[in-house]
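A protein chain is absent from this complex, but the other protein chains hold their places.
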Amino acid sequence: MKILILNGPNLNTLGKREPGVYGTQTLDDLERLLVKKYPADNFEFLQSNDEGVLISRLNALLEAPADGVVFNPGAFTHYSYALRDAISMLDIPVVEVHLSNIHARESFRKTSVIAAVCAGQISGFGMHSYILGVEALKLHTNSKR
Amino acid sequence: MKILILNGPNLNTLGKREPGVYGTQTLDDLERLLVKKYPADNFEFLQSNDEGVLISRLNALLEAPADGVVFNPGAFTHYSYALRDAISMLDIPVVEVHLSNIHARESFRKTSVIAAVCAGQISGFGMHSYILGVEALKLHTNSKR
Amino acid sequence: MKILILNGPNLNTLGKREPGVYGTQTLDDLERLLVKKYPADNFEFLQSNDEGVLISRLNALLEAPADGVVFNPGAFTHYSYALRDAISMLDIPVVEVHLSNIHARESFRKTSVIAAVCAGQISGFGMHSYILGVEALKLHTNSKR
Amino acid sequence: MKILILNGPNLNTLGKREPGVYGTQTLDDLERLLVKKYPADNFEFLQSNDEGVLISRLNALLEAPADGVVFNPGAFTHYSYALRDAISMLDIPVVEVHLSNIHARESFRKTSVIAAVCAGQISGFGMHSYILGVEALKLHTNSKR
Amino acid sequence: MKILILNGPNLNTLGKREPGVYGTQTLDDLERLLVKKYPADNFEFLQSNDEGVLISRLNALLEAPADGVVFNPGAFTHYSYALRDAISMLDIPVVEVHLSNIHARESFRKTSVIAAVCAGQISGFGMHSYILGVEALKLHTNSKR
Amino acid sequence: MKILILNGPNLNTLGKREPGVYGTQTLDDLERLLVKKYPADNFEFLQSNDEGVLISRLNALLEAPADGVVFNPGAFTHYSYALRDAISMLDIPVVEVHLSNIHARESFRKTSVIAAVCAGQISGFGMHSYILGVEALKLHTNSKR
Amino acid sequence: MKILILNGPNLNTLGKREPGVYGTQTLDDLERLLVKKYPADNFEFLQSNDEGVLISRLNALLEAPADGVVFNPGAFTHYSYALRDAISMLDIPVVEVHLSNIHARESFRKTSVIAAVCAGQISGFGMHSYILGVEALKLHTNSKR
Amino acid sequence: MKILILNGPNLNTLGKREPGVYGTQTLDDLERLLVKKYPADNFEFLQSNDEGVLISRLNALLEAPADGVVFNPGAFTHYSYALRDAISMLDIPVVEVHLSNIHARESFRKTSVIAAVCAGQISGFGMHSYILGVEALKLHTNSKR
Amino acid sequence: MKILILNGPNLNTLGKREPGVYGTQTLDDLERLLVKKYPADNFEFLQSNDEGVLISRLNALLEAPADGVVFNPGAFTHYSYALRDAISMLDIPVVEVHLSNIHARESFRKTSVIAAVCAGQISGFGMHSYILGVEALKLHTNSKR
Amino acid sequence: MKILILNGPNLNTLGKREPGVYGTQTLDDLERLLVKKYPADNFEFLQSNDEGVLISRLNALLEAPADGVVFNPGAFTHYSYALRDAISMLDIPVVEVHLSNIHARESFRKTSVIAAVCAGQISGFGMHSYILGVEALKLHTNSKR
Amino acid sequence: MKILILNGPNLNTLGKREPGVYGTQTLDDLERLLVKKYPADNFEFLQSNDEGVLISRLNALLEAPADGVVFNPGAFTHYSYALRDAISMLDIPVVEVHLSNIHARESFRKTSVIAAVCAGQISGFGMHSYILGVEALKLHTNSKR
Partner (left out) sequence: MKILILNGPNLNTLGKREPGVYGTQTLDDLERLLVKKYPADNFEFLQSNDEGVLISRLNALLEAPADGVVFNPGAFTHYSYALRDAISMLDIPVVEVHLSNIHARESFRKTSVIAAVCAGQISGFGMHSYILGVEALKLHTNSKR
């Protein structure tokens, strides 16, 4: 499978900030972990603090599609209707993932303006949320065959 | 692992209702699927339309704990603060799962009064949501060892 | 016609409480009244204070359907999304009825989380609300033939 | 019985608009239906797109009362506090009726500013809502004798 | 002074309805009372249940102005932004009056969409509210000379 | 008549502040104006910036009542439930008055927590609001004789 | 094209009120302007302060349709669900227009209960809003041929 | 006195969960404590996780009344309008008690849908809340004699 | 024990106002009652209509503490964040009491801005609420020894 | 005229996504269409998914102004207060345009945080919305000469 | 410069309460600190728990003005519209200061009803907030010369 692992703002600091909340593993560790666990799959990794870059990457899937996207929109989750539009026009499944349980934190984190146009949402399992996101894409794809 | 698969109201009708939304597989199919996929694990399955039965089953985990719970609270998700209390007093991880993407349906379905006291939430992957829930428990448990 | 007359919490106390508001007739009187007025029809009467029992009875209609349901959900009207789900999966008409005019009482009574998935709602006519509910089922059924 | 059948804005178009929602019968058909079904009763029919005309007709009931009113206020249901006042000063029962189930449509249709001062509300049974309204008046009147 | 006494919906029923709340005097009594108390002034009296008639009467003041208006908008107080617009374009003072204390009744009566464009508001003094309204116009006019 | 003219916070500065909004007359001018206009009446004037002083003065009316109170609560209008309680226990009429039209200013000024327990409310007529308040008391008292 | 130019309450006063906001041109000027600019088209002009008249004119389009409607509902924009219903049942395009930018004024003006059932909304261009409305109808019609 | 001590969901786990919040005493300890402290009184103790069981027990008081009820509804406090109805039809005093100070916890715990139909509410005193509840019943009963 | 019985605005009028709601006993009666019932305890009684006096008395407890406070804040309950701050800095328990059941009255009375920083809240038992407050302090203190 | 046609996020995908909603024409088609229709005018076209780029382009108009801007902010419409600030500091007219009728879609699309600082808003006419925007600028400019 | 340092309720307890939050310095320490740091300036210090005293002190500035006011309104920040009025009538700058960052605490602390009529607001710097307030007054005054 060709899978895009997309990460939004501040996720570049993983492992460097608040390890009590987010653990000590970095985004590089995540990439190595996924590549090792799913050697047969074709991963692309992109992190950006820039909403426009994320939108453009998603737009590009219209012409060069992948099999699915695992997307952690970071704090853009709560207000980026532009990302929502970029996702809603795709034909491939996008799985929204979060490291922490967004339902157990500040109340503004409970609202995702993006989840309604994704295939589903997974939150609360740290780095494992990405693995579960990949599993979800695989289960989703197999069940359609 | 000892895992409790807990299902709330109306989930007994799976496969019999709205197959366009929920698929044609029944709860029995789910049970067979999980037992087959995880032969080494010890599953207990309980479905009830009765809030009190669900609360009591969760209460019992205080004295005879399992390693984790995968819980689809059905529509109780949106108002049962009593189930929330029953979960919040447990020391083992509870993963909230939903068949459909609750964020893409009627607005009352976007609010879970239970998610804040769970380890995490997975929604939108049909029967696969339960498998992802079990995977989440396993990843969660392994990472603690 | 086979008609299920379903009554929710506290309706067992009809005739015993607040006669100024609810009259002096009991649920037994209602049953006798309906059987006498519609001798050709086949009524089943069920009252329960237990949300789970009501859900299960509605679930059972998936396999042994009636021609229609007249349902007074009592105070469950205002919060039981689980009953809503149980109704929305049925193919037969459910008419929501209320003894008192719920729009003329405390403000929480104005919201029905159930009405949106019923065929219609009738409120304010005391015991007669049930008769009107049966009439509504009959008119509804005849107009479809 | 002397019964006023009062219809608010746009109900003159019945049968001419959105037959999928409102059916193909016109207001004339309704009038014929009621007269035929209740030959012993004395019906007056009034439809107006004009709030003032409806208020004035209701005001006139103070001096030349009928036995009851079956009123479909159309979209005035949702904002005409002036109609509410005109109803609340009457001593005869007014039954609010709606063709469609107003609780199952756009959210603004769920609020009736009028229902609180009516005897009751019936919604969702198409043309039959008027018949049920007449029945409700008859049951209501008989039970008072 | 030339003074327009304008009355909105249902005020034609004064003295005929709810005398416990609104007293037994009719609108004719009010007219006689004002003419007698202020013989030197030139009153015009208009009551209408029709929003359009009220708007048009106010519009006409642009070309044939009076010295002031005492206006009881009845229930239009709570939603007629069209009346608000009709008042806001006038150069003469309009005093909003109410028979009952609108702040002591149902909560929807507390909001006036009209008061913000009037010179002031007087509520709660029964028929006397109109006299106070005339007094207010006189004091207002004298203080400007 | 024995009339208490009660003024709340900041009204001591009348004539000294924002003359464009509140005019150039002081509270002393108001007192002289009322005494001159109503020589037969017995006025008591009290202004205080202190909520407790105003409450205590109103409490004292339980034992040494006046015929009525004209009360401008200033900004206490918007939050002093304690003043509301002090008024609601009185048997004599209290008229709430405001210099400016509170419905035409900042939105917080539109809510009076006090008006519901007063006989009525008069706002928008500058110093004349007090005269209208006294007139209202007189009309109110005469109509009761 | 046969085009209905429909104007709601207070628009008869155009040019006579608040010229700083609405300019000095009257509704007659608008009519002359449109007829001159679009000599080949067939215009009907109707202004009314009366909601019922506007509803009835729209209802009549069900039987004698025009090619389109340019409608300035004035303040009815903000509460007339009855006009909304009258528009939603039409098959021809209705363009909602406003002289002023309704999004830049009082907050109640930002909500249109009508726009959702129109083809589109144009606001803020004074008299030109009507020309743009006609252009919109022409572009809309041509693109469908 | 005959006193019913009624406990709602999860209170069976007292002493077994979160001892930092709820202490180490169990419901059995509470029962022993009350019986010992009030040896002359006749206590009935009932705990249930099932809303229907609690409603039915309260219903039964219509025919076999006690002198009063001390009721800790647990999390049902926040949504069970059905329990509210069951209490409001009783003629005997019901005192709502809570172990913790519900006003000092999550915001959803501040709303009791039940308190309005109880004699009073006592919260925040741990096990002592029940003793205070019994004292309240005794004081209440004595003051009526 | 040294106990401060603190009363807020309007409580000086107890027994003089609305005896149907608040009974005929005065604050003096309350003081006598408490002194008689608890002869071994050291009571201080303070009532003030003045928020500042109440705050200052609470502040003084920082330097000359009592064992506890029973506080009826009257209507300050609903808005005095300053009293809240004064309580939250104390180390001794403060019990909020109310004569009437504040949850069964006007909706603004349901919100206490103070309860969250008190040990607990007792409402609805008339004069007995103070006795229960003292009992609560005693139980609270004993359980800590 | 020198006119800037500014397009926000995702508009680069026009013609490639959801042709049922947005048609099959691309942004290039729009550019060709405008240049062809208005050969005498000087157009600049800019689309960006990047809020910062759009803000900077608008900022640059302070020093090298155009005669007007036609701006489709895409989903930034609903939250970019930064774009609002960038527009509000300009002296030239900005017309907000939308392809679809934003008032007829999801409720979040009804709120424009930008419209209040634009000359006006046009929505619902597909590609024609841009033509109407240019027409609006031309009419606006001519009327000022 | 003549500067009034005004402190509201509970600030007299500084240094005596919650030193973890508010530090160990008292209001006396603050006074000494300011006098020492700004020996050329003329400070007046006033703290009161009494809203009326604070209002009266501000009122007095109308006749004996200072060059500016540094005001910590304590909890009055959140509800005292009377203090707001007292500030808004002054011609000299008032700087609102807070010891703690009011935006990082309970949600009710985020709303200041006073800030809108002050020159500016400074919060979060402990005792230094007052120094910054004095600096702000000095910078403000110098920039006006």
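Here are some notes:
Chains: A, B, C, D, E, F, G, H, I, J and K, in written order; residue numbering restarts at 1 for each.
Everything below uses one rule, namely that a contact is a pair of C-beta atoms (placed from the backbone, for glycine too) under 8 Å apart; a residue touches a chain by one contact, two chains touch by 3 or more.
Quick caveat, the model's predicted, so the values are computed rather than measured.
Touch with the chain that is not drawn comes from one residue among J:T24, J:S56 or J:S107, which is J:S56. For the options A:G74, A:P93 or A:G126, the residue in contact with the chain missing from this view is A:G74.
One of J:R84, J:H103 or J:H140 touches the chain omitted from the figure, and that residue is J:R84.
Taking the complete complex into account, residues 101, 103-104, 112, 115-126, 128-129, 131-132, 135-136, 139-140, 143 of chain K touch the chain not shown. On the side of chain A, touch with the chain left out of the figure occurs at residues 8-10, 12-13, 16-18, 48-53, 74-76, 78-79, 108. Not every partner is drawn; the one left out touches chain J at residues 50-53, 55-56, 59, 62-63, 79-82, 84-86, 89, 113.
Rule of thumb we're sticking to: only the chains that are shown with their structure count from here on.
By count of C-beta pairs in contact, C-D exceeds the other of the chain pairs C-D and A-J. Comparing contact pairs by residue number, the interface of D-E is reproduced by B-H among C-D, B-H or E-F, since over half of the pairs coincide.
Note: centroid distance chain A to chain B, computed from Cα atoms, is 23 Å.
Counting partner chains per residue, chain G shows two or more touched chains at residues 50-53, 79.
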